[in-house]
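Take this structure, written in structure tokens, and hold onto it; I'll ask about it next.
For chain A:
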Amino acid sequence: QDAQPGGTLRILGTEDLDHFDPTSAALVTTNNFLRAVSRQLISYEASTDETVRITPKGDLATEVPQPTDDGLTYTFKLRQGAQWNAPSGARQITSADLERGFKRMCNPALGSAALTYYSSLVAGMAEFCDGFSKVEPTVEAMKAYIEGNDIIGIETPDDETVVIKLTQRAGDFIYMLSLATSAPAPIEVLDYLPDGPDYRSNFIASGPYTPGAYTPDSSLQLVRNPAWTADSDPLRKAYVDQIDITFGLTVDAIMQQLQSGDGDMTYDVTIPPAILSMLTAQGDEKLMTVSSGNTNFIFINTVSGNNNGALKDLKVRQALNYAVDKAAIVQQMGGPSIAKPVNGIFGLGVLGYHEFDLYPSPDAKGDPEKAKALLAEAGFPNGITLKMPFRNKGNEPAVAQTIQASMAKAGITLELTPVAPADYYSKFMTNPVNTQEGTWDIAPVGWTPDWAGGSARSVFQPQFSYDGTHQTYNYTDYNNDKANELGQQAINATTPEEVGALWAQVDELVMADAPVVPLIANLIVLYHGAAVQNFQPYSIGVQGDWTNVWLQQ
Partner candidate 1 sequence: MAVLEARHLSVDIPTEDGVIHAVRDVSFALEAGELFGIAGESGSGKSVLTQAILGLLPNAIVTGDVLFEGRNLLGLKPAELQSIRGSRIGMIFQDPMSSLHPYYTVGSQITEMIHAHEKVEKTVARRRAIDLLARVGISEADRRFDSFPHQFSGGMRQRVMIAMALILNPPLVIADEPTTALDVTVQAQIVALLDEMRRERGTTVVMITHDLGLLSSIADHVMVMYAGRRMELGPSSALFAAPAHPYTAGLLASSPANYEAGAELVPIPGRPPSLLDTPKGCVFAPRCASALPRCTTEAPPLRVFSDGLQSLCWLEGPPADAAASVAGIAKAPAADEIVVKVEGVRLTYGGGSLFNPGAGFEVLKGIDLELHRGETLGLVGESGCGKSTFARVLAGLIPMTHGKVSLLGRDLGSLDGRAWQAMRREVQLVFQNPFGALNPRRRVGAIIGDPYRIHSLASGTERKREVQRLMELVGLNPEHYNRFPAEFSGGQRQRIGIARALALNPSLIIYDEPVSALDVSIQAQVLNLMRSLQRDLDLTYLFISHDLAVVRHVCDRIAVMQAGQIVELADAETLYRAPQHPYTRTLLAASVTTPPRHPAAGRTLVSSNVVEVA
Partner candidate 2 sequence: MIRYLLGRVAFGALILLTLSMFVFFLFFVAPGDPARMVAGDKATETQLIQIRTNLGLDRPIHEQYLSFLGKAVTGDLGFSYRNQQPVAKLIFNRLPATLSLVVGGVLVWLAVGIPIGIMSARHPGAVRDRLGQGFILIGLSFPTFVLGMMSLYLFYFLPRQSGFMLFPAGGFKPFLPNPAIWAWHLILPWTTLALTTAAVYARLTRGQMLEVMGEDYIRTARAKGLSERKVVWKHGMRATLTPLATQLGADIALLLGGAIVIEQVYGLQGVGALAVQAVANQDRPIIIGVVLLGGLFIVVANIIVDIAYVLLDPRVR
């Protein structure tokens, strides 16, 4: 059937986007929004075929270049006709815009969560960031710094050419460029605080859509971007005329509205197991699973002094690893077709994932006896009491109670604290003061690699490496020099076999320290309304691509 352009795509979600500004966007779901309103140097085709889906394609770049200079130099040609929807009129996106995008990542006021990947690779970027951190956080000062300083490793010989020089070889650099955080930035945005209200209301789109009416926490409208032309964009078809996103709904309401035809797609919803099994039973073809490399695990607070610093003791952490009944969690998530126990830090589909278990138990059901023994060895024969916050949303309370139940068998008492989902990471976990003061002892968290395929680095680096400055998601400043070294080798390695083997070693090294308790690897279940056609998942949004679906009228 032929695609029918037009119509309004209705998307339903629970929570508002975290950021409009591509530079600072961190949530996976935001990538879908950014896919629609902005363009990246490199991106992916949306596809139901897994291999196609994770193959980098040129977006602003005319093609994916081969590195030169022993893998240290990448030269990009920018696509002509790709334009900013600037207030002064449509304007070609230039190489300077691209460099500006990189620079903005260093902004200490609100920069990029993925900054370290880039700053450790791109020549001169670390220095640029250092300088930026000393700039006063006012619009004028920041603008002056960005305009007045350069990143040495990014050269713009002309408006349509960008040359990026790396400090070391990196097999995954091309993948990193697909992230919206390194998207180009037009000059006008320097007049606003990053992602401030002014920024949002003056958003300059480069994708096929541009934000229209926006009611925070409630709704966001995307309307056609007049500056965008179809022939300048090989990846986005932009069939629908308008996209209406509604936030603030409950999961139930979303699922109900989706099925009743009042909505077309979901924004940030994990389909509840109950609905899932119902839909599966009905053989609903609109159901689709994709792997995002996502894993769930429990982070262990080794920093606080709670319980006399019990969690600093490896034995106790190992005991936790033994105690958890991962099979129960798999069951809770919806069974083996949806989830799988994991024992390392990498999830399915990440190069480096392999089967191993340092803390084995029959059928992954946990080994409370072993856990008890370890606890006793560590000086806690009568068990231990730990504080565990959890997100009060979706499946999380159930998972938390399941963890609680299995830990209880090993004599570990969990005090559960429900936390508002919005507060969990940004206001709770990622606040180092809370961690130090021991407001939590263990905490269930999840992680999705930032990009697709060779993305082990985006799991390891942000969470399990420490270079002296606190990283947001390495809550406890965990560090293992040996693992860091192997990781570095893996990044520099070229063949997939080599890469995989090295990361596998890293995985085992980290798990030997037991800074976390891996729980499960998730497949993401996608679902959409009946009117939606050409539902092709976009790999880093882990959702059907808004810019490629069309609606059956």
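These made the cut because all candidates are chains of the complex that A comes from, given by their letters.
Here, contacts are C-beta pairs under 8 Å (C-beta built on N, C-alpha and C of every residue); 3 or more make two chains touch, one makes a residue touch a chain; residues count from 1.
If you're wondering where the values come from, they're calculated on a predicted model, not measured in any experiment.
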**OP:** Would you mind pointing out which option among 1 or 2 touches chain A in this complex?
**Re:** 2
Subject >> candidate 2-facing residues of chain A, complex >> reply: 16, 108-111, 137, 196-197, 215-219, 246, 248-250, 252-254, 256-257, 259-263, 392, 420-423, 425-427, 430-431, 472
